[in-house]
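Yeah, one chain of the complex is gone here, protein chain that is, but the others are all in their spots.
As written, the chain order gives the labels A and B, with residue 1 at the start of each chain.
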Amino acid sequence: MDEPLIRWDWIARNWDNGSPLAIRTLLENHIVMAFVPVVFGLILAIPLGLACARWRLLYQPTTALMNIVYAMPSLALFSILLSVTGLTQTTVIIPLTLFSLAVLIPSVVDGMTSVPDHVRQSATAMGFRPLRRLILVELPIATPVVLAGTRVATVASISLVSVGALIGQGGLGALFTDGWQRQFSTPIIVGIALIVLLAVAADLVLIVLQRLLTPWSRARRSA
Amino acid sequence: MNWLIDFFGEPANWSGPDGIPTRLLQHVEFSLLAFAIAAIIALPLGLWVGHTGRGAVLVVLSANAARALPTLGLLVLVVLLIGVGTIWPVLIPLIALAVPPILVNTYEGIRNADADLRDAAYGMGLRGRQVLFSALVPVALPLILLGLRLAAIQVVATATVAAYVGLGGLGRYIIDGLATKDYPSVFGGAVLVVLLALAVQFGFALLNRVVVSPGVRQVR
């Protein structure tokens, strides 16, 4: 290959050229398909996680189920859903929501477990009813752990969207298939770089969010 | 269900270079090799960084950034640069996938070990390496094994994309099935990957029982 590894002129020409493969369009699609699953995941994981924390019996089977979900190849899920939801963003969003759940439910449960028993008891003793105690005491204390899980889910989601390119809906992943078909490295490198940058930026935003939401805790967990 | 019967009931799927045994073996081969290399890189590094605290910020930040590396992108890039013909094009992206969870969990496990335990170990006259291996590692073991398990499962699930650049493994059923709209094949391939991942999961649960001291298992 006498081609240079990166042709900068290609990037300039394809940034916003109006085609469906314009980098900017792909980036926007990528952002939608990566973040919607995390948001849905959180909306579902909080009640499910609370239920698991409240009724411990539920947790074992839920964990087992989530372990199976986690083990599914994303490509296979996309392919199977393709026959149901067709070539739409939904085909990518549903499996990624499931993956987010697999990370977030344990985070919510761990977060609730991280609430010290003496805090819970003193809240009860001061006359908090269960719902109010949950919202004003337990959830805030669980927040750092849940946000740590959210960081992991977000980064994974951003990275996994690209696999959707194999079914024609992969955001920046389209640059990989395009580069592969044309045996041209520039789009591939651009795609990898943008995905990593997007993930790092999202991670930073979440770290800042965590500082703002829970000024009393210094985030320590990163796994 | 019918898809499963179609796929697993087809005798042609059980023999030859496209048969399930061959594909399964290829899949296990990539996965195991990538996992082993990742562990050889990440375990010592995680132990060293956790124990000495040197370069911790750098290692954790880069490991978190590395989690974002898209396997598919890395795969096509590596094939484009070094060509097919060896197993490396599939190994490199899978290693990149497996290193971060092993590294971060090992580091966290060692670093978060009880300060009193470390203090008592040094106070009794254990030397640096003895403190690490006879006090910190046994206590961090559940977390280290968790990192290894997550890495192994991700590798098994993700190794399917190797098929996109023409490599073997269980991904072939999915990619080829997708191309020919052969859904039983896609579904069957997915089931095989999940079964393999569950076997890995089971293996780690067993390993956990054997190598983690009951004194530590109860504490967590």
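One rule holds in what follows: a contact is a pair of C-beta atoms (placed from the backbone, for glycine too) under 8 Å apart; a residue touches a chain by one contact, two chains touch by 3 or more.
The working rule: contacts and distances are computed from a predicted model.
> Pick from "Beta-ketoacyl-[acyl-carrier-protein] synthase III", "PP2C family protein-serine/threonine phosphatase", "Heme ABC exporter ATP-binding protein CcmA" or "ABC-type quaternary amine transporter" the UniProt protein name of the chain that isn't shown here.
Per the UniProt record, that chain is "ABC-type quaternary amine transporter".
> When the whole complex is taken into account, which chains on show are touched by the absent chain?
B
> If the hidden chain were put back, which of B:Ala36, B:Ala56, B:Ile82 or B:Ala120 would touch it?
B:Ala120
> Please identify, in ascending order, the residues of chain B that touch the omitted chain?
114, 116-117, 119-127, 130, 134-135, 138-139, 141, 212-216, 218-219
Keep this in mind: only the chains that are shown with their structure count from here on.
> Taking each chain's centre as its mean C-alpha position, how far apart are chain A and chain B in Å?
20
> Mind listing the chain A positions that touch chain B in their complex?
Its residues touching chain B are 1, 67-68, 70-77, 79-80, 82-83, 151-152, 155-156, 158-160, 162-163, 165-167, 172-173, 175-177, 179-180, 183, 185, 188-189, 191-192, 195-196, 198-200, 203, 221-223.
> Would you pull the chain B residues touching chain A in the complex into a rising list?
Residue list for chain B touching chain A: 60, 64-65, 67-74, 76-77, 79-81, 101, 104-105, 108, 143, 147, 153, 156-158, 160-161, 164-165, 171, 174-175, 177-178, 183, 186-187, 189-190, 193-194, 197-198, 201.
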